[in-house]
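Every protein chain but one is kept in place in this view of the complex.
Which chain is which? They are A, B, C, D, E and F, in the order written, and residues in each are numbered from 1.
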Amino acid sequence: MANVIERPLDLLNNSKGKEVIVQLKNDRQFSGVLKAFDIHINIVLDNAKEMLNGELKRNYGPTFLRGDTIIFISPA
Amino acid sequence: MANVIERPLDLLNNSKGKEVIVQLKNDRQFSGVLKAFDIHINIVLDNAKEMLNGELKRNYGPTFLRGDTIIFISPA
Amino acid sequence: MANVIERPLDLLNNSKGKEVIVQLKNDRQFSGVLKAFDIHINIVLDNAKEMLNGELKRNYGPTFLRGDTIIFISPA
Amino acid sequence: MANVIERPLDLLNNSKGKEVIVQLKNDRQFSGVLKAFDIHINIVLDNAKEMLNGELKRNYGPTFLRGDTIIFISPA
Amino acid sequence: MANVIERPLDLLNNSKGKEVIVQLKNDRQFSGVLKAFDIHINIVLDNAKEMLNGELKRNYGPTFLRGDTIIFISPA
Amino acid sequence: MANVIERPLDLLNNSKGKEVIVQLKNDRQFSGVLKAFDIHINIVLDNAKEMLNGELKRNYGPTFLRGDTIIFISPA
Partner (left out) sequence: MANVIERPLDLLNNSKGKEVIVQLKNDRQFSGVLKAFDIHINIVLDNAKEMLNGELKRNYGPTFLRGDTIIFISPA
């Protein structure tokens, strides 16, 4: 973590433009490039890929993910 | 993504008038033309089609979808 | 959609006095005439009919439906 | 609906002192006389009867029902 | 209901110092003497007894119950 | 209850520094010494013990418990 993380959203800010893994409730997982987020943790991923139990389920282009379904977000 | 995405709602704004896929909790999926959205992510789709496990379940006309049941929205 | 839909609630406003289908969480569905709604998407239907898996379960008269149980609302 | 319903709570206001059916999440249903409600849809029923799958489960006297467990309320 | 019930919380106010039944989500039920409540319907019961499917599960002394797990409260 | 309980949080205040039982959703139960709480009912227990179905599952030291997973709190 090259940049200082003072608040949780700092990690998301540092991850803009980079590949992230997003775990949703109900075992869905997305990977993609983090384009934007807001304080509700609504996010937009570019080149989003939906994974289910580790296998690619479907390719999406840019995708809006609603914050209240997100469990965690981690830079890939 | 031709238009710049600074905030998550920018993607929805760019998608107005275009076909989108809307994933709901409980495996329901809708496709349709995004007509409107608000900050709660309540949306209106025109020519809404309800899909269940990849098969057309029912055609609706314009449909109001309540934001708190939405997992993700992606331009088709 | 004869009337312009700028915000999601515009569709509900246009649907007042008309037959709508209301999908609730847990597979319950209501049809009836939309009489009123508020910003929480609490609604009142007149001549409400409760459907379960496509079959009429029970006739109600006017019925208050609490917004947080609603998935979608569509003019019939 | 003899009285005009402009907002959803108007139906509850018109139903004060009358028998109503209250459907809760998890298949519980109450009937009783609506004595009071507030904007959270917390309500008080008098002579409350709890029904489960159409059969009387238990008689209560006055009962406070918390709004967030309510699906719908209909005059009997 | 000897005292007038104008708002739902009036019933709780009238029940202070009296035995009440409290139904929680997930089939848990408590009985005890209502000592205090607040607008979130957080309550304190004295001599609280936890019931599960009609049988005494455990005696507690004074117990704080968080409002968002409560379905209904009824004077015993 | 030696001290007067006027509001539900008074019971928690009286229980500071004492052993309490904390029931969480999903059948988890903690016991420990109540060190702190806030209006969201977030709490800190010292010498926290996690119990599952009445058996000790694991010893923790000080533990932060998020309020929205708590069903009830009772002095041991």
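Just so we're on the same page, a residue touches a chain if its C-beta (ideal position, glycine included) is under 8 Å from a C-beta of that chain, and two chains touch if they have at least 3 such contacts.
Given the structure is predicted, the values throughout are model-derived calculations rather than measurements.
Although it is not drawn here, the omitted chain touches the following shown chains in the complete assembly: A, F.
Subunit F residues in contact with the hidden partner, per the touch definition given at the top, are 24, 26, 28, 30, 35-38, 42-44, 46, 48, 60-66, 68-69.
Interface with the hidden chain, as seen from subunit A, comprises residues 1, 5-12, 21, 25, 41, 67-68, 70-75.
Basically, only the chains that are shown with their structure count from here on.
Where contacts are defined as at the top, ignoring subunit E yields the following touching groups: A, B, C, D | F.
Steps from subunit B to subunit D, taking the shortest chain of touch contacts, total 2. Bringing subunit B onto subunit F by least-squares fit of CA atoms involves turning it by 155°, to the nearest 5. The distance from the centre of subunit A to the centre of subunit C, with each centre set as the mean of the Cα atoms, comes to 34 Å.
With centres set at the average Cα position, the gap from subunit B to subunit E is 42 Å.
Centres computed as Cα averages put subunit B at a distance of 19 Å from subunit C. For subunit B, residues that reach two or more other chains under the stated contact definition are 68.
The touch graph of these protein chains is an open line.
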